[in-house]
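Note that one protein chain is taken out, while the other chains of the complex remain in position.
Right after this comes chain A.
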Amino acid sequence: MTSVPSPEVLRAPLVVEFPFTRSLGPVQSAFLTGLRERTVLGVRTGDGRTLVPPVEYDPVTAEEIRDLVEVATTGTVTTWAWNHEPRRGQPLDTPFAWVLVKLDGADTALLHALDAPGPDSVYTGMRVRVRWAGERVGAITDIACFEAYDGEAARTGTAPHTGAFDDPVTGIVAAARLDYTYSPGRAQSAYINALSERRTVGERCPSCRKVYVPPRGACPTCGVATVERVEVGPRGTVTTYCIVNIKAKNLDIEVPYVYAHIALDGADLALHARIAGIPYDQVRMGLRVEPVWTEGGRYPDHYRPTGEPDADYDTYKELV
């Protein structure tokens, strides 16, 4: 047993990025297509209110609502907040005000940005108008932002609108990107640090004495912390396997190949890895294997047969 002080904490950037593709219902499609055509549409509720931006169901009665109306591109700020440090993805990259704007003809307010020289020029009740984006695609960002406006209301009431446009927008792609700095914690850091020396370490549960590889700092059976570090392997036994026949994108391993669960000697949990150095149809349960490291590799590239006799089933049956 070795009880090693915590190694230096590992950190690595982790970017989670996904272009969410979303389809639009009839109301959202009309609204976003309208923005592309410099037209702002709302929807009329059963009790005569006009909701902008429009929704498909009345937030009070849950009734389906479809009566589209056109409202003005001018309106009044109902509340605001001065954002002196714009963040990535926000509508303007210079200091601006977040605003809720009730457009003329609407009964509810739309969230957007207001371009203004400073916080002293913004106030609740301020009159504003839409500034359209130069290139419009059918998205909320087709409104580039709002700007101060001291003229007449572009429209005082609402006008019925069919919501029909040529070439309607029926979907949006909402790009999401979040940046993290990932730290794996004490147990997994120790595992990764040992791998850099081509060693594999696990942790033993103080209660049931099982050795977990890779260690995650807890015994999932007993619900207690695991701290006793144990070196396992390097050799192990194939407990079960599958033959992969479909080539994964960006993977240059030829198919078919074998992916296996391997119980490293001294471990009570099998980890998984690829088996090579043997024809795929000759891999079997009980096969004795050892890791193969490639130059600069941070973990074993694959496992290959050691040439030892196969392990007896009884020696690994608990780990299948």
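Annotations
The working rule: contacts are C-beta pairs under 8 Å (C-beta built on N, C-alpha and C of every residue); 3 or more make two chains touch, one makes a residue touch a chain; residues count from 1.
In the analysis below, contacts and distances are computed from a predicted model.
Between the names "Helix-turn-helix domain-containing protein", "Fe-S oxidoreductase", "Lipid-transfer protein" or "Flagellar basal-body rod protein FlgF", the one given in UniProt for the chain missing from this structure view is "Lipid-transfer protein". Considering the whole complex, the residue from A:Asp47, A:Glu63, A:Glu152 or A:Asp179 that touches the absent chain is A:Asp179. Of the options A:Cys219, A:Ala276 or A:Val289, the residue whose C-beta touches the omitted chain is A:Cys219. Taking the whole complex into account, chain A touches the unshown chain at residues 6, 9, 11, 14, 16, 20, 22, 24, 28, 32, 51-53, 55, 59, 78-84, 87-91, 98, 100, 102, 108-113, 119, 124, 139-141, 172, 174, 176, 178-189, 216-225.
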